[in-house]
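Have a look at the structure below before the remarks.
The complex is shown incomplete by one protein chain, all other protein chains being positioned as in the whole.
Here is chain A:
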Amino acid sequence: MAETRRSPRTPLTYVLRIIVIAYLGLLVAWPVFLVGWNAFHVPDVGFTTQAFGEIFSDPQMMHAIQLTCIAAVVATLINLVFGVSISMLLVRTEFPGKRILSAMIDLPLSVSPIVVGLALVLVYGGREGWLGPALESVGIQVIFATPGIILATAFVSLPLVIREVIPVLEEIGTEQEQAAASLGASTWQTFWRITLPGIKWAVIYGVVLTLARSLGEFGAVKVVSGNVLGQTRTATLAVEEKYLNFDQQGAYAVAFLLASVSVICILVVFVLRARGARVR
């Protein structure tokens, strides 16, 4: 790899560096660090893991964490399958309305999650929703139940896989796929053997980002879940609940758990990106 050409260092370079570091530090690093610090440190007592012990021995808290994990994993799987399919559709085919679809994919990122929650209630609400009563008559409850939480989570994290995969699909082009076809591979064989390995890293980044985003979803889930203790309360909702009930130690501990998973996800992406860049 060619050596990157650097512009000469001037006092301005150092000023810019300090500004950027201060900005990231004050906005991101220091507050997140304090969450971790407060999860372990109790004034007058010192360092303790007591709050974590309480969480792990509380069946309702464990249920909340479990529900968050299930919703995040299922939503990620849904977005994996749909994300890759939609990306293939958008890059490899031409159809009327393609640009509108492409623009709609960014909607979940630009709309406030609380709006997403309200919109889902309007469609799937059990009593007055557009589709909800029909689903309820066949025994499927969406709003105030796990399916609603999964839907809301999937909605807000929808674009992440697609936005990772589309540029890579465009970059690798169609020649390898045409070559595979000329060698006798069916569309399905070409997808599994040629296209998917080509977009592998993009899919993995997309999945990790989706998972991280899904674990932390709050606004949309708050509207659709009903926040029923031990049933539809997720980990993020539990953080709010504990905080409002002056159990700040507990709130910090759950928050710390959620943040740790996200940090691990980001680290995984970081390592994978470095590897992916080397492979490519």
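Quick note on the criterion: contacts are C-beta pairs under 8 Å (C-beta built on N, C-alpha and C of every residue); 3 or more make two chains touch, one makes a residue touch a chain; residues count from 1.
Just so we're on the same page, contacts and distances are computed from a predicted model.
Engineer: The hidden chain: which UniProt name fits, "Ethanolamine ammonia-lyase subunit EutB", "Metalloprotease TldD", "Class III extradiol dioxygenase family protein" or "Sulfate/thiosulfate import ATP-binding protein CysA"?
Structural biologist: "Sulfate/thiosulfate import ATP-binding protein CysA"
Engineer: Pick out which of A:189, A:245 or A:260 touches the chain that's been left out of the picture.
Structural biologist: A:189
Engineer: Which candidate, A:19, A:34, A:101 or A:179, sits in contact with the chain we can't see?
Structural biologist: Touching the chain that is not displayed is residue A:179.
Engineer: Going by the touch rule given at the top, which residues of chain A touch the chain that is not shown?
Structural biologist: Considering the whole complex, chain A reaches the absent chain at 172, 175-176, 178-186, 189, 193-194, 197-198, 200.
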